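Apart from one protein chain that is not included, each protein chain of the complex appears where it belongs.
Presenting chain A:
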């Protein structure tokens, strides 16, 4: 008995040596929550050199102006605030409000509010040295990138606006496309340190409230101190965080956001991030470019099918090559086999090493191209692609047939219109490759089953991710692998469970003109 106790004691000691005791610690530096008086706040702010303190009027009651010169537009100060205060008699904070002709002015003595306002670009006017009540005026400097053309989701036809880093500009880009009172924008702050503003967008009467509530709850439950970009939030609120598949779509096109809002989905924007996030989404949506809606439905559908083929080709072609050349020579007809064998005649490596070598080369090229500045990146791509490819074939390290396959597969993986899913495709080639080496075609089939099972289990905002394939919803196939004409799109997708399922009157849209009338 004693011995047992000792032993368990030893283990505890051991643990003490190797692991830190994790007490429930709340971060100490929560200076965000100052509930002291104004004096302490000012003392703290004076610690920064960009915090300015100007005496505008001397007298019995000193009028002082406080602001961060890195946050405030001085034009506004000198044009709209200081002259008026100087000109008139100011005896109290209320007088400041009377005197300054601006609607963005308020008086308060709430220290927390004062702090938040000052730190987000307001200036503060204090009348009298020890007054706790102050006037706050918005004088934020607006230094934003101009709205430019979308680069990730470029389209030849259609609008050429992309989101920027300012939430106000982004909301403007969306609201001007949806001039209805039902468009609802809910703001909240996330992240203890960054205090990032997040805006949830939905359309009342169309969007299913359940989706909005789920999204709101998930956003509220985020416990991370800093949110630098919307992609942080995407990772934090995804249904399955251990999946290589993205479960929320991000887009830089305001027109796309407007379109999906009318479909009954929910979107959110984060201040400082040039992307909107759309939910719920499905796997097939990742393969539909927004340009599909600008083109006529026949061409759009054709391109979608091409893209889908590209995805499968990109994932499967190298594994199939490895599987066939490692195990199933018999699968290939005699004439074709001749070509394959000749191309591999001088190669000392087994197919799997050959394939990994080339795939790795392609991955390195891509990674290098992505990290380098645009112009250098392009050169690297061309030099790397042509030189390394040709040289490795000539050196007898890889067969030229495989080189063609790998290059085509890389090309095919670039056809995915959403960047995130392109990365996923890059990644999931490798499990297929290894399983093909292990058990040939059977391995590929097993690996496929694993991914199929994974996709079946995935959800996006609680809605099935593989819809409309499973659960099978025939209605949603109108905009899945092919895109049927607009007159067929009278119903909102079943996936989103919209409150109002009809988009427009199908009969009226389909009405045909009588001959010669």
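Simple rule for what comes next: a contact is a pair of C-beta atoms (placed from the backbone, for glycine too) under 8 Å apart; a residue touches a chain by one contact, two chains touch by 3 or more; residues count from 1.
Everything that follows uses one rule, which is that contacts and distances are computed from a predicted model.
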Study note, to complete from the structure: Per UniProt, and picking from "Ferritin", "Spore germination protein (Amino acid permease)", "Amidohydrolase" or "SiaC family regulatory phosphoprotein domain-containing protein", the hidden chain is "Spore germination protein (Amino acid permease)"
Revision key, fill the gap. The one residue from A:444, A:480 or A:498 touching the chain left out of view is A:444
Review point. Which residue from A:232, A:245, A:327 or A:432 sits in contact with the chain not drawn here?
Key: A:327
Exercise for review: Just name the one of A:470, A:486 or A:504 that touches the chain not displayed here.
Suggested key: A:470
Point to revise | Interface with the undisplayed chain - residues on chain A | key: 327-328, 330-334, 336, 439-442, 444-446, 448-450, 452-454, 456-457, 466, 469-472
